[in-house]
Structures are given as C-alpha cells and as structure tokens.
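Supplied in structure tokens, the structure appears directly below.
A protein chain is absent from this complex, but the other protein chains hold their places.
For reference, chains read A, B and C in written order, and residue numbers begin at 1 within each chain.
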Amino acid sequence: MSKEHDRGMTIIVKTVTRLTVGLIFLYGIYIILHGHLTPGGGFAGGVIVALSFINVDLAFGGKVSDRIFSKGSTSVIEALGGVMFLALALLGLQWGGFFDNFLHPDGEPGMLISAGIIPLENIAISLKVGAGLFAIFLTLITLQKFESEKK
Amino acid sequence: MITASTIPLFVALPLAGAFLTVLLKRIKGIPDTFGVMVTIGTFVMSVFAVIQLEIGQRIICNIGNWGGFQEVLGKIVGIQLVVDGLTAFMLVVVNLIAFLVAVYSVNYMTRYTEKWQFYSLFLLMLAGMNGVLITGDMFNLFVFVEIASIASYALVAFGTGKRELEASFKYAVMGSIASLLILLGVILLYSNTGTLNMADMTRILAGRDHPALLYFVFALFLAGFGLKAALVPFHAWLPDAHPSAPAPISAMLSGVLIKALGVYVIARVFYNLFGFPHEVSLILMTLGAISMGVGALVALRQWDLKRLLAYSSISQVGFIMLGLGIGTPLAILGALFHLFNHSMFKSLLFLDSGAIEYAAHTRDLKEMGGLAKKMPITNGSTIIGAMSLAGIPPFAGFWSKLIIIVAAVQASHMKLAAWAVLMSIVTIAYVLKAVRFAFLGELKKQFANITEVPAFMRVSLIILALVCLFGGLLLIPDLRNGFLGQAVEVLTRVSGV
Amino acid sequence: MDAYLPYVLCLVLFCIGIYAVISKRNIIKIIIGVIIAEYAVNLFLILVAYKAGGRSPIFSRTQEILPEAMVDPLPHALVLTSIVIGLATTAFLIALAVRLYGKYGTFDISRMRELRG
Partner (left out) sequence: MIELYVLIGLMIAGSLIAIEVKNLLSAVVAVGVVGLGLSIIFLILKAPDVALTQIVVEIAAVVLLIRATLNRDIAMKYCGNRPFGAIMGILFTGFVFVIALITFKDGLNLFGAPLMTVSQFYPLNAIEGTGATNVVSAIILDYRAYDTLGEATVLFTAVVGVLTVMRSPGKKKEEDLQDSK
C-alpha cells in the first residue's frame, strides 16, 4: 500500500477521523458566524477550526494537511487576519473614532446579519487565531522530524 | 498635530509594520525599511506631542466612540487613551532609542538568519511599550505589558544557542509569573472599585481610607512590575537575559523596556493611582538603595563586557527608584532626568559592545585591548557613554546623579545620600576597568586587520554620543519646563507633596 | 468566612502553581505550574463576576431576560483575553522546552549550567 497507511495512528482512528473531522470544521464555522448571538466567537471558533486540521495531522501522521497549508502560508493567513482587524479599526476613524462600530444600525438584533462590524471582526480574529495555532503546531511537529533524522 | 484621533497611531503604526513585514517578508529590504520608517514616524509624533502639550494639559482619546456615555453614567465604559506630560516624555525616550536601534540593526542583524522575524518582533515590542505608555485603563495595560514581554522573551532567544535559550526560558517563566501577579492585582482593584479606568479608580480611591486589600495589591504590583524593572530581589533574570540577546535588543531591554514596563508603571500606579502612601515611599527607597549597591558591587567583578553593563543597569535603576522613593519634586526631576540619561548612555554602551563584538568577535574584556587605534568612532562614543555613566562633569549623567543626591540631602536622608555617593564612586571604578581593558593597552595580534563598523551602525553611535554629551542642556529652564517639567508636574500634582 | 471560601480555595490553587514553578527541576513540571497558576487567576476573575441567582449575559429572541438579572459580563470578557494570553505563553514555553531538550537531551534544568557563574 502507499506510504500514507504506514504513518499515523490505527485504522480505527483514521476512519473515525474521516467521519467526524468535517463536522468539527463546520461546528467551528458555525461558532464563528454566530459569535454575536450565542456563546463563542472568533477565538473559540478559530481554535476549533485549527483543531480539526490538527486532528487530521495527528491521525494521518502529518504531511496530509501540509499539502494544503505550509508553514509559510499559515503565517501569511494569520498576518492577513491581523491586517483585516486593524483595517476595520482604522476605518472607524472615518466615522468618529478608532474602533467605531460604523455599521451597527443596519440589521435587526438577534438575526445573523446584525451587530455591524462585530461578525466581521469575529471572522478576522478566527483567521488569525486558527492560522496562528496551526502554525505553532506545524512548527513544533516539523522540528521534531528534523531532529529524529539527525539521530 | 497630535489630536485625540491620532493617538492610537502610536500603537497602530508599529502593529501594521509588524503585520506587513510578515506578509511581505520575501521582498528584499522590506523589513529594514519598515523598521526604520515606522520608528521615524512614531518618534516624530512623540516630539510633536511634547511640543504641543502645555503643563498640566492632557489629550484623551475615547476608543470606539463611547466617550458620550460618560455624561449619562458618570463612568467611562470604553477604553481611554491618555497622553499627558509624563507619557509624552516617555514616548520620546522610547521612540528615539527604538529609531536608533532600528537604524543600527540594518547592518548588525546581517549576522543572524531570518532578519524579518527580528524586525517583526522588534516592532511588536515597540507597539507593546507604546501601548503601555498611552493607555488609561488597567486591564489594557496588562495586555500591552504581555505583548512587549512575549516579544522580548523571543528576542532574547534570537541567537538560538544554548545560552540564549536558557536565558530566555528563565526570563519567560519569571516574566509569566510576574504577569499573573499583575493580573491578580488588577482583578482585586476591579473588585474593590468596580471600574477599570485609571482616572475613575483614582477618584474612587481618593475619597476614602485605604482598605486592607489595597496593601495586598501594593505587594502584588511591586513584585510584578518590580520584576519587569529588575529591582533587586526580583532581578535574577536580567544578568542572563541582557547579555544573551543580540546587542540592539540588549540596548532596547536595558535602555527602555525595563523603564517602560517597570519604572514608568510603578511611578504611574503608586503616584497617580494610590496617591503615594508613606509605606510605598519607604519600600521604594529601600529597594532602590539595595539595587544600587548589589548591582554596582557585582558589576565590579565581571569580565564579560555585556554582563558588566547588565549589572550596571540594575544599579542605575536603583538610583532612579531612590529618586522616586524620596518623592520631592526635585527628587522626581532627578529620577526622570536620570531615567532619560540612563536610556541614552546604556543603549549607547550596549550598541558599542555590539560594535566591538561585530568587529572583534569577542565580549571578554581580557581578550580585548588596544582597539582605540582601529575603531576611533566606537572608541570615542564608548568613552563619552562611559563618562556619562560614571557621572563625570559635564556629561549628562553627572547632573542627574547630582540632583538625586542633593534631593536626598534636602529631604534629610543623609545616609542614603552618602550611600549614593559611595556607589557613584564604585560606578567610576567599573567603568574605568571596562574602558581600560577594551580600548587602551597593546593591540593584540589577532586584531591586526579589524576595521571600523559599517555606516548605519556609526550613525546611531554618533547620534547617541551627541545626546549624552549635550544632555545636560535639558536642565536650562526653558527646555526643562517643556520636557522634564511637564512630566514632573504629572507625578507631583496628585501626590500632593 | 463562607462568603470568601471560594476565593480562598482559588488562592490555594494559585499557590500550588507558584510552588511548582519554584521547587521543580523538570521543565515540563515548571510549565505545568505556570498553566495551573493561569487557571487559578482566570477562575478568580469569574468568581468575582458571579452574582447569586444571576443569569448568563446573553439575550434570547424566544425568552424574556431582564438585564438586571445578569451576572457581571465585564470580567467574562477579560477572562477570554487572559485565556488567549495564557495559551500564547504556554505555546512559547513549550517551544523553548523542545529546543532546550534538543540541545541538552534532558528536561532537568539543574543540568543546564551554561549561565552559572
């Protein structure tokens, strides 16, 4: 069989991961988008999304999500999230101040599209946190490989 | 020029610089350019802030446009940023050093890999320090202290050798515990006063007797911020962390980080928030005197140039704390002026030690010797910085030490004054030792073909040397009122001394 | 005393964390100490915020909830921030631990003697 089957955990873990990881990912997205209505928000959702990738990495022994995200691209996504958050803050200067919630009168409270820039900020934070956590994970795991090769 | 809506730029500019450095790291020269441009920008803004402020005036920025609710509730619901005389003074010190260090690093950091990470962390550290200086909110202060601290842990480990990693681990563990103590103190204050805004807290605390809880908060803040300032019982991280960091970062750590996160916050919290109670005055004077002695005496025994300078920093922070502890207007003036001078000459000396390391590849005083002929600019600037540190007239360091000692005599703390004079003499001794072994004497064979350092490094050294040389001019009444005077006024106004 | 008992228990937890940082030689145990102290401080914030018989600070479209009945929401926001800061510190400490292990082949800090003297 291919090399992928040698790496990672047992077939049971792999199967369960295959079945659940999509749900975990979707749950993370849900938490991010409903941050202004229900418990959760950009931070918790971002970590959940990152954990879904980490889950794949752990079960299939790395390299699988490496194909989608390299270490470099995660830090780029993270910086993009940061720039987006800062840009939202600076856009407020146009309307009245740093971090002015300039969109909030639109939308009915309690609906998905409401609360002005809060959902946008949630998305920015989730990008930053999710990518950041995954970058930390990848860095710590890749170096481990590098070290064992040395020995 | 500086209005309420431009104050956030002190933080937003370095942050944007750091994020964009990471995004555009592939393009050659981008990190250096961003580093230098951003620090020029914040430095110019801080100078404008000093020029624009009148004595006793402050500029307040309400973040998120929540200022209007102040009238409704009588309380502040959002976060406020405040720039007053003391803040403006500290902003000038921090951003001037940051600018010179950024210029210096263009050449120096070519010795290390991954320059973009250096500039990104450097800008984050600057953003953290500026954030600490301009914030008017207790919890926000904690958040920015953490940004600056984590960036500095990483920068200490930048060389990723054994020493660097170990020093960084020690520093990171002690620093995180200090941060937790600070956070605990902030929570207790919140629980007692029901607000996080510093001005509100001052109003609430001033109107009644101090409850016993507040003394626990004093202890927590003294331990937490005292650790960031490397006061003596909490100084263990500094002599390892400063020598391990790359020279520009040693200059930043010793020159401004321990002052922005430690000394400034202690002054701000104990003078403005708590109204400078008598017990704190005693504790600050005691800790200051002990730091002065321990730092100076241990520095005398060091043979590693950067380690010697690190212990000297502990000793000089002791001088500043002594001035703050005495608490008369003259003593505060001396303390703040010494803070300014120490930032300048200690950064200069660390950059000089970096220049020597860059050219001669050693930090051990026993291996050096005779470098004066080969490196005239480094030699000249080191001597100016060292004389300022030793307190030789007419260099700037002399005047600030003189003011502190005179203030101690005036406040009839004769023993402290005598102790300060004694420690100044010890300072002269270790400074002479460093200069003698590094620059004078026979030129060793292995240094036959070393050259002076590259252009960018020279520029920084020359500018800092000039500041040390003419720093005493800041005491001329016109200049003093505009710069140091407005900072002193902030601290004396509320304490009512 | 009963009104302060939760605070005191929380402080015990904090002291356990500090004790581990001061007395342990193993890097992982020191990191664990820092994590436990962080937990204790976060718990303290939430304890300070609790209002007897209060409700969680979230409005609902199907249920009438009085704003006066809610617990103090401000410390909740502060804890969210402090949890993230804790995660950042922990991640950084773990990275340092991994590198130190690579250099020395042990997690015992008393065997790392580069800086003494």
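General remarks:
Definition applied: a residue touches a chain if its C-beta (ideal position, glycine included) is under 8 Å from a C-beta of that chain, and two chains touch if they have at least 3 such contacts.
Bear in mind the structure is a predicted one, so any value in this text is a computation, not a measurement.
Within the full complex, the chain left out of the display is in contact with A, B, C. Touching the missing chain, out of B:G41, B:G78, B:P329 or B:G380, is residue B:G78.
Seen from chain A, the chain kept out of the figure touches residues 31, 35-44, 47-48, 50-51, 54, 58, 71, 75, 78-79, 81-82, 85-86, 89, 98-99, 101, 104-105, 107, 109-110, 114-118, 121-122, 125, 128-129, 132-133, 135-137, 139-141, 143-144, 146. By the touch rule set out above, chain C reaches the unshown chain at residues 3-13, 15-20, 22-26, 28-29, 31-33, 35-36, 39, 42-43, 46-52, 54-61, 67-68, 70-74, 76-81, 83-92, 94-99, 101, 105-108, 110. One chain of the complex is left out; on chain B, the residues touching it are 8, 15, 18-19, 22, 63-64, 66, 69, 73, 75-79, 110-114, 117, 120-121, 124, 127, 131, 139-140, 143-144, 146-147, 150-151, 153-155, 157-161, 164-165, 168, 188, 191-197, 200, 211-216, 219, 361.
Methods note: only the chains that are shown with their structure count from here on.
Summarising the inter-chain contacts, the pair of chains with the most C-beta pairs in contact is B-C. Each chain gets a centre from the mean of its Cα atoms; for chain A and chain B, those two points are 37 Å apart. Across the complex, chain A is touched by residues 5, 8, 12, 15-16, 19-20, 22-23, 61-65 of chain B. Per the touch definition, chain C reaches chain B in the complex via residues 14, 18, 21, 27, 30, 34, 37-38, 41, 44-45, 48, 74-75, 78, 81-82, 85, 88-89, 92-93, 96-97, 99-100, 103-104, 109, 112, 114-115.
Only residues 38-39, 41, 43, 109-110, 129, 133, 136, 139-140, 143-144, 147 of chain A touch chain C when the two sit together in their complex.
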